[in-house]
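Structure provided below as structure tokens; questions to follow.
With one protein chain removed, the remaining protein chains of the complex are shown where they sit.
Labels run A and B following the written order; every chain starts at residue 1.
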Amino acid sequence: MGDKEFIKISNVSKNFDEVTAVDNVSVNIAKGEFFSLLGPSGCGKTTLLRILAGFEYPSKGFVSIDNSDVTDIPANLRPTNMVFQNYAIFPHINVKRNIEFGLRKEKISSEEMNQRVNDALKMVKLEGYENRFSNQLSGGQRQRIALARALVKRPKVLLLDEPLGALDKKLREEMQIELRNLQRSVGITFVFVTHDQEEAMTMSDRVAVMNQGKILQVSPPKELYDFPENLFVGDFIGDINLLESQISSINGKKVKVLINALGEYELDSHTVITQNDNVVTGIRPKSISISSNETNQSDIQVKGKITNTSFYGNLTYVYVSVEGIEKPLMLSTAESLQGLSVNSDCYLTISLKDIRIIKKN
Amino acid sequence: MKKFLRKLFSKHENVRAYALLSPALILVILAMASPLLLMLVTSFHTQVSMMEIDSTLTLDRYADFFSKPVYPTLLFRSIKISFLVTLVTLLTTYPLAYYIAFYVKKNKMLWIVLMTLPFWTSYLLRVFSWRVILGHKGVINSALMFSGAIDEPLSFLIYSQTAVVLTLAHAWAAFAILPLYVSLDKIDKSLLEASYDLGCSKFQTFWRVTFPLSLPGVIGAILIIFIPTVGDYVTPQLVGGTDGRMLSNMIQSLFGRANNFPLGAASAVMMLLSVSFVALIVTYITKKVSLRMS
Partner (left out) sequence: MYKKNNTLLIYSIIYFAFLYIPVMLLPIFSFNDAIHMVFPLKGFTFKWYDQMIHSSRLHKALMNSIKVGLVASIFSTFIALLAAKAFTRYKVKFHQLSYGAILLPFVIPEIIIAVALIVLWTGMGLQLGLIPVTIAHILFCTPFCLLILISRMEGFDKNLEEAAMDLGENAWGTFWRVTFPLVLPAVIASLLLSFVISFDEFILAFFLSSSDQTLPMYMWGQMRFPKKLPHVLALGAVIIVVTSLIVIISYWLRNIGNPSSKKNNIGGI
């Protein structure tokens, strides 16, 4: 037990009629952690969050928060509070009464109540908005009120269901930073649901990638990007070049792999791989270098032809077709292309330490 | 026990849902289903005398119903009149609903409120005002005579099936306008633009796009008008005369002066059966038609 298992989700499944929304999920979340559930729509992340909130009850499995089993406890009796995707600000009462809403149930003096409401408003930088109504607030302001309304309850866990999804890009990026700072200062455990991988990566301590009701990998963001454990995660997080491959032999952590069009190489594996696994190898665009002439300093060098380039401000993406590989390889570079352009012949160099062996399932 | 109840209510949506639905379902069962069932049973009984009913089960009341020509005639006439009412109401309100849905830009709600407002004012008074409009010494006749257009009152205006159809088409208009408007208003305008773009004329667009898409409203209007009007009592009584008499007037007298509950019940059962039958056919045909059209 202890702080590492502040939230303990054990073998939780949820079925809606025929559909399995959450499929035998087990994961522990530490106290004070900013934990994200990331996945495409319909992957079960929102259902899992609603199970934590107490809006859905698991068909199988257990949930405990701070060492007490909450599996059968309804939402109103749980030490969790939620920020809804559309904020769910009560339209018939003003901001102050919205924030007070949950405090009415706690037996506290009216001075303390006012104090806590003021503190909460200060925390989200909306002092002076007490008498406004929901329809007089902008999307960003509603989001802050929803946050204040939940945090004023001093929950053990704050649940956030895609709270930034409805904001425009610039405001969203501001709020990401603000939310992260807020979480650090209050020290409450955040469970954050999003389909936006960038958002999950920039904010979280750890990210759980979900697909089809299952958690595929739980890792800190950087690890998720650098060492994807399976094809879905590798493909979902950032861009990646995937090459068909076969395992030739395994010797402990050293795995000999025959990579389509590149040849046979011995690589380090980062997950447990057995002889029978179907694998691909993956290379991130930033790990491929391009030059107009051959060099001898790299592990792998292949010849190709540039098919397309696209310019993204600080980075340029280059697509290079290589004989024997169906899809052009994608690489990104921060430097100028030194006279290379579409249809130029070029050489790509890849270091063996940047090649990942990724299981197909 | 308390914990068990809490678990039962919070974990099982169906238990909560049916707890909330139970008053409505109990009402329907006690005040509608069981009386209808009892009426069905009564239709197999026999009225022996004023106060006495023989409860031996028999099909004689249905034999009575079919052996005397008046009952089938009235039933058939009720269905015919309802059918005409439905048809007339649909044909007259469709252009109106179409106009509000597609041409009225501002204050659509106002139009809808104005078109449905008369429906809320007393049904009895609306039917009654048709009696005074169409009557022998009524508004139309007196106005025409006053203006010198006719010398004698027109006697065909009132006490006819036409008068019943006209009055009912007026009384039930709101029930056609609303479903028609709702289904027409829902149609995505870009579908119509697509149809023009693909070379359809306005007329073709109407028949191939607008009308098929408005069919849910049409079916709704048909069912909501046809079924209740078959059993209308007030209108035939006030403006129908002998020619416009319907089965419900007969049912009323069987439960009233004639005091033959079993035969009255049998007539009501026959009405309910034929109404359901026609409603099923209408839904079936409209579905077929809409399938063919699309």
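What we mean here is this: a residue touches a chain if its C-beta (ideal position, glycine included) is under 8 Å from a C-beta of that chain, and two chains touch if they have at least 3 such contacts.
Nothing here was measured: the structure is a model prediction, and the numbers come from that model.
J.: Going by the touch rule at the top, give the shown chains the omitted chain contacts.
T.: The undisplayed chain, in the complete complex, is in contact with A, B.
J.: Of B:I81, B:L213 or B:A268, which sits in contact with the chain we cannot see?
T.: Residue touching the chain left out of view: B:A268.
J.: So which of B:I133, B:L168, B:L213 or B:V282 would be touching the chain we can't see?
T.: B:I133
J.: I'm checking contacts with the chain that's been left out. Which of A:N15, A:N28, A:T71 or A:N86 qualifies?
T.: Here the residue in touch with the unshown chain is A:N86.
J.: If I consider the whole complex, including the chain that's not displayed, which of B:A24, B:A149 or B:L291 touches that chain?
T.: With B:A24, B:A149 or B:L291 as choices, the missing chain is touched by B:A24.
J.: Suppose we count only contacts with the excluded chain; which residues of chain B make the list?
T.: Those residues of chain B that touch the unshown chain are 13-14, 16-18, 20-21, 23-25, 27-28, 31-36, 38-39, 42, 92-93, 95-96, 98-100, 102-103, 108-109, 112-118, 120-126, 128-130, 132-133, 135, 137-139, 141-143, 146, 170, 173, 178-179, 182, 185, 189, 192-193, 196, 223-224, 227-228, 230-234, 238, 248, 251-252, 255, 261, 264-265, 268, 271-272, 275.
J.: May I ask you to list the residues on chain A that touch the chain which is not drawn?
T.: 53-55, 74-77, 80-82, 84-86, 88, 90-92, 101-102, 105-106, 149-150, 153
Methods note: only the chains that are shown with their structure count from here on.
J.: In whole angstrom, what separates the CA-based centres of chain A and chain B?
T.: Measuring from centre to centre gives 58 Å for this pair.
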